[in-house]
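What follows is a set of notes on a single structure, which appears directly below.
A protein chain is absent from this complex, but the other protein chains hold their places.
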Amino acid sequence: MSESSEAKLDRSSRAATRRAAEAVVGRLISLSGWSAIAVLTAIAVFLASNAWKALSDPQVGLIRMLTGTSWYPTSTPPLYGFIQYIIASLRVTGVALAIAVPIGIAAAIYISEFAPARLKGIAKSVIEFMAAVPSVVYGLMGVYVLGPALKDLFGMQSALTALSAGVVLAFMALPTIISISEDAMHSVPSELRQGSLALGNTHWQTTRKVIVPAASSGIFASVMLGLGRAIGETMVVLMVAGNSMELTWSLTTSARPLTAVIAGEMGEVVQGGLHYSALFVVGLTLFVVTFLVNLAADLVLERQRARWRR
Amino acid sequence: MVSTAETLARPKCGAFDLTDVSVAYGDEVALSGVDLRIEPASVTALIGPSGCGKSTLLRCLNRMNDELGNVTVSGKIQLDGDDIYARDVDPVELRMRVGQVFQKPNPFPMSIYDNVAYGPRTHGVPKSEMDLLVEDSLRRAALWDEVRGHLKKHAFELSGGQQQRLCIARALATRPEVMLMDEPASALDPISTQQIEDTIAELKSDVTIVIVTHNMQQAARISDRTAFMLRESMERPAFLVEVGDTRTIFTNPSDKRTEAYITGRFG
Partner (left out) sequence: MSVQRNRVRQARAVEAAMKLVTGACAAAVMLSAAGLLGYLLVRGLPAMSWSFLTGMPLKDPPGIWPAIVGTFWLTVGTAAFALPVGIAAGIYLSEYAKRGRLTRLIRLSIANMAGVPSIVYGLFGAALFVMLLRFGLSLLSGSLTLACLTLPVIITSTEEALRQVPQDLRQASLALGATRWRTISKVVLPAAAPGIVTGSILGLSRAAGETAPVMFTAVFFLTGLPKSPFDKVMALPYHIYIMATQPVRPQPLVVWGSALVLVAGVSIVNVAAAAWRSRARKKVRW
């Protein structure tokens, strides 16, 4: 072995460089691992800090905002009560879930338990397509097609109502509910299915007594995620709900959900002003609510994953 | 309504008669020309190398093949003289008479009690008799002594061997005439295997048992009759080589392929 000392040096220094490079790459990757925590924290911090002006204002404050029923930014003193908007969100979301949950779970049951393999593949692609359609396009369908149709059907004053927005939102929540429920039922081990069938149960009895209970946490999570999607959706409600500030529980009148308030007014406010800050309070409310909803879904999903990881 | 005596009455043991049975997956014939009688109140072992259609044949007997989608079964299979592939036979009804235990224990994610009561509930056994039926089934599966007083415990908390005996109890609770077992002990440790074998020995006076096993000693120990199956090449379907008394098959088989397989296994 007659390696020149120069070559040896060269090789060892190259190895050292590579080791150093690897250490740097490893650091960068670990750092990126924190990105999700960082962004989520940053969102919370920025929402809170920008909301602070309104929250700490003696004439506004959280209590007045959460108990007041009128939103008049230009009156003196300005009023920023937004119960009516929260209720509007509930009206629209309620309609959406009332439609999407039963239909979505039923469709998921059919796709997972009854549909022939070929149809299953087609159904999954269609659902992927539905999930990929941008929300503004759903809004468009609501404004031009569904809204007018519902107006005639229910004899509503306007085509743009809580009901119309809710129906459109149902279509947007459906892919979430179907795909996650279907996934949960599909991941129930097929031995359980076989076991139940071999005991003389029909497919439906098997589904009802074994598959759905075993997949219940996944189904629950799908509903929570669908709910989160419906509460947080902006463009559809902005375009289809009709933007009425009235406090009402009626479904056939217009509504202005939380997301529509932000989207509708953010462009017109003075940046850094009280009104601007009040919109951040609304955003913070949305953030907290969807955070809780998603947390519930995630905790339940995690439990389900642990269950089949035997 | 069904009386308690009837609930717990042992049904008669079933006997199968198979005539020229063939099975195809799609257009690939996997098994053909099987003529076989399965005697009542006895243990019949199906043996043969991997891929020779043992599971396929077993699944014909409770029509679980129907659930796979692309399977065609031809020939005649009779259970106590009734053609089980006749048009007016619902596989669901058949499966109440022919139970199955699978290779991997597959208890449902519910309590021990609910697992055993699962079948009877479907079949309309009244609540008042359920406790008795559950206890009886667990006793027959030789699990009662280990789980009495813990019936509300989740089935997943049992050991693998206990889970398998729970699955046997679950199948017994529907009072089947025949019990199919596809390598029921292959996923278990030696002690659990021993317990399953004991259970089978006790059961056979009450219920006809058909068991698939790769374990020659096991077949020799527990079965009364043995059927040897073989698939000689992938191009040709599997077939039944011979069937007879277990002692005869193991000591004095009439086909040399059987002998080769058995002696090869025994080393």
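Order of writing sets the chain letters: A and B. Residues in each chain are counted from 1.
Here is the rule we go by: contacts are C-beta pairs under 8 Å (C-beta built on N, C-alpha and C of every residue); 3 or more make two chains touch, one makes a residue touch a chain.
Everything numeric here is computed off the predicted structure, so don't read it as measured data.
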Contacting the left-out chain in the complete assembly, out of A:Pro58, A:Gly155 or A:Gly267: A:Gly267
Sole residue of A:Val92, A:Ile109, A:Val223 or A:Leu251 that reaches the chain not shown, by the stated touch rule: A:Ile109
Residues belonging to chain B that touch the chain removed from view: 90, 92-93, 96, 122-124
Chain A, residues in touch with the chain not shown (by the definition above): 18, 22, 25-26, 28-37, 39-40, 42-43, 46-47, 49-50, 102-104, 106-107, 109-111, 114-115, 122-123, 126-130, 132-137, 139-141, 143-145, 171, 174, 178, 200-205, 207, 225, 228-229, 231-235, 238-239, 259, 262-263, 266-267, 271-272, 279-280, 283, 286-287, 290-291, 293-295, 297-298, 301
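Definition applied: only the chains that are shown with their structure count from here on.
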Chain A-chain B separation of Cα centroids, rounded to whole Å: 48
Touch list for chain B against partner chain A, complex: 62, 64, 67, 69, 92-96, 99-100, 102, 104, 106-110, 118-119, 122-123, 156, 167, 170-171, 174
Sites on chain A touched by chain B in the complex: 116-117, 189, 191-192, 194-202, 205, 209-210, 213-214, 307, 310
